[in-house]
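The structure appears below as structure tokens.
One protein chain omitted, others in place.
First chain written, first letter: the chains are A and B, and each begins at residue 1.
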Amino acid sequence: MSARDASYTPWAWTRSLFGDGNILRLLIACVVIFVVMSILRPDVFPTPENFLSMGSQFPEIGILALAIMITMLTGGIDLSVVSVANMSGVLAAFVIRALIPADAEAGQVALGLAAAVVVAFLTGALAGFVNGLLVAYVNLTPILATLGTMTLYTGLTVAMTRGNAVFAENRLVFIGNTNVLGFIPIPLIIFAGVVAVFALILNRTAFGVKVYMIGSNVNAARFSGINVRRVLLMTYILSGLLAAVVAIIFLGRNNSAKWDFAPSYVLQAIVVAVLAGVNPSGGSGRVTGIVLAILALQFVSTGMNMLLFTISGGQFFKEFAWGALLLTIMVANHLSEQRRLRITRRSKPET
Amino acid sequence: MSDVFLSLTHISKSYAGVQALDDVSLVVKPAEIHCLVGENGSGKSTLIKIIAGVVTPDQGEIVINGKPFRRLTPMDAIREGIQVIYQDFSLFPNLTVAENIALNYELSRNARIVRWGQVRQLAEAALGKIGVRLPLDAEVESISVADKQLVAICRALVQNARLIIMDEATTALTEKEIRALFKVIHNVQQEGVAVLFVSHKLDEVLEIADKAMIIRNGKVVVDVDAANLDRNKLVYYMTGRRIEEADYDYTPQQKRPLLEVIHLSSRGNFQDVSFSLWPGEIVGVTGLLGSGRTELALSLFGVLPVDRGEIRIDGKPVHINSIQSAIEHGIGYVPEDRLTEGLFLDQSINRNIVIRTIDGLTGRGGLLSITRLKERARQWIRDLSIKTSDPELPVKSLSGGNQQRVVLAKWLASKPRILILNGPTVGVDVGSKSELHDIIKNLAREGIGILVISDDIPELLHVCNRILLMRRGRLAGMFDRRELDENKLTSLLTESTPAAPAASTTQSLSPQIG
Partner (left out) sequence: MLKKLFSRQETLVGVTLIVLCLVIGAINPVFWTPGNWFDLARSATVTGIFAIGVLIVLVSGGIDVSFTAIAVFSMYTTTVIMNQIGFEGGMPAFFAMSGAIGIVLGLINAFFIARFRLPTLIVTLGTQSLFRGFLLFVIGSKIIRDLPPGMAQYSGAFLFTVTDARGITVGLHSAVLFLVAVAIVAQLLLRYTMLGRSIYALGGSREAAERAGFNIVQTQVFIYAFVGLLAGIAGMIYGGLNRQANSQDIVGQELDVIAATVLGGASIAGGRGSVIGTLLGVMLVTVMSNSLILVGIPSIWQRVVIGAIIIIGTAVPAIRSLRAARRANVDIEPLPAE
């Protein structure tokens, strides 16, 4: 049977939906984990309360993973996302403290919060701009450039705050504890919005296609007249903006910002992106993958917490499970790729 | 010792029912230069892999040095003195010349400790054998392609090679370097080493071979003394048909040159180059590697900086300092290395074709229109007859010739007025080559001005109506196609004294207009 015949099956339509097998495997993983957890803890896992709590937890890392994704698509990476989020958060908190007095009326509060959000976004964009300059114009390896700026931004945040937490005077906590229509956490809505915009940017704009092309072959992109530097600069700015979104959610959940908040999120976001099937050397990866990957990881973490809450240190099992899941999916991808190669090789002679 | 080093008899190999090699027999004698000729896909690579022990044949016998091998392993092959120099040389760019030459030998004798004095001695001795000098402590990354080739040959010699297999050894070399390589091959031959020279460049084969074996579709077409071959016979054997190419006959269309290059210089790249390009012209730019021909093309395309001089398009001076500005002025550039500079191998054929013009493919709300994108790509797939079952497949699923058409389509989609083609048919087999030449000629007939950067002499003569010769960063001559034949162009290309000065007068900046 030739390779062409092999692809002509009743299941051919799934290719357009799932791309490679990775998305399908992720979907299966999500469902399996969900079902298993629901069977193991039917009293607490498949409950509205739990969905609410999960829905307010994963958006942060989910959005950071999108930031990692867009830079990874170009063959780069942005290790500075969390430091940018913390810096933006601290500055936004400063703005809130400065502009909104304790007895402020509604209008003043709204104005102050708007200013805080604008400052957070400007900070994110500026930090991303610096990253982009270093990567696109100075030609630094992205790992190194963003490693350097990560230290730099963290350092600036330390210097601005003398290492202390900055409180946001309860002005943003509504983000963390309001549920729209009583059952949709605001962070989840933000996440959905970001995902939608992101999917549109990547799949339905010239910019998005260029991002993939640059990741696929930067030289060819340059010779095709793509303004590689500008596109790279834009991706790092986008990444910085996403970090600023996360900064606002951080403030909403914690009511404060601090330089050393959530450093482990960088690696966790990379785990999500890789699990989602984003190729670390660039050129491929889908937003759907990110959504499924973050859901799978959230189900695992929550489920594990429920199973192990009686054991001391049970909260750390999550870390173990994430690592195990990442390695398992990578090995599974590798094995299926091997099998696919063997099939094509058999059906097509090498010359 | 027997007078046969290697003999393969009745070798067959199939992959899932497809016959890659069918009853192939080959005899290589010591100190013999045996050429293996065939189009891409003819089974050359499979044969090399079988000799190197990488692939086991389904049937047939392998005898090396009188010893029969049932299952030849790569280590067996190396131990018997078979060395393969792959197209990419398989060198270590981060290590020195000396270490590259000696490392594999040290490895094969199971050394645990590196003695640097010995490494240098080995390298020096090997370089001496082939009569060349190279800086032993230079990193291989920093030396030229031709020198890398020599390092690879030395490495093979150090390992006591009795047979060196060279896979498409000359692809990246200039005429002059090929000459030097041939001399080295003859030196190697003097050492009693046989060479299996794999190529699809016919002229080389005719020049260097003692014997030539031509294979097509996995079968041996002929295996004869090279003395009994000529060019036409070779083409016939390779493709199974005779290819007659008509020269391009240029008819002037307009009264104004499209592109004028006036005293253009780029420090460290080329100096004081002047010429013009008229609509409908195909002008060849040739010269050895390092003559500045590629650099000139890159400057016109805004990749390399211009320091002095002027570029005019339609008589108006233009400033080209980036690829974007070149494109704005209607210049397209098809790079030399299709794989690293031309294509996005993992991306779809559709995306590869439309990427140049993607900014214009927007639909409602400024978003990309997928329908228009596919429509645009379909049109080019049809026009350039790109053979594919599904344009959503990655472009790496295509053959070399079809890949090159995708690169062309990418540029044609943006309707360039000036098209620079750098090595348009490098690594394309003979059949596809003449088809690509036809496409190029048709484009010129539509009024595009085309610059063809190449050192493939028959190609230049078939395709161009005018040929510029570059030498050491300067324009050394400018010739009408009708003044030249293969011999004359070859000698012009390889001689080191300046060409006829008459050619560089101001008048000959323009083509003769009737």
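Structure notes:
We adopt the following convention: a contact is a pair of C-beta atoms (placed from the backbone, for glycine too) under 8 Å apart; a residue touches a chain by one contact, two chains touch by 3 or more.
Computed from a prediction, not measured in an experiment: that's the story for all the values here.
Residue-wise, the contact with the chain that is not shown comes from B:Ile78, picked out of B:Ile50, B:Ile64, B:Ile78 or B:Leu361. When the whole complex is considered, the residue among A:Ala145, A:Val194 or A:Ala276 that touches the unshown chain is A:Ala145.
Remark: the omitted chain is touched by one listed residue; of B:His10, B:Arg267 or B:His319 this is B:Arg267. Mapped onto chain A, the interface with the missing chain covers residues 79, 134, 138-141, 143-145, 147-156, 158-159, 162-163, 263-264, 267, 270-271, 274, 280-281, 308, 311-314, 316-324, 326-327, 330-331, 334-335. Residues 74-75, 78, 86, 88-95, 99, 103-104, 106-108, 111-114, 267-272, 290-292, 295, 304-305, 471-474, 498 are the ones on chain B that touch the missing chain.
As a convention for this text, only the chains that are shown with their structure count from here on.
Chain A and chain B have centres, each the mean of its CA atoms, that are 44 Å apart.
Contact residues of chain B toward chain A in the complex are 14-16, 18-20, 40-46, 323-324, 326-327, 333, 335, 340-347, 351, 355-356, 358-359, 361-362, 366-368, 370, 389, 410, 414. Note for the complex: chain A touches chain B at residues 4, 200, 203-206, 208-210, 212-213, 216-217, 219-227, 283-284, 345-351.
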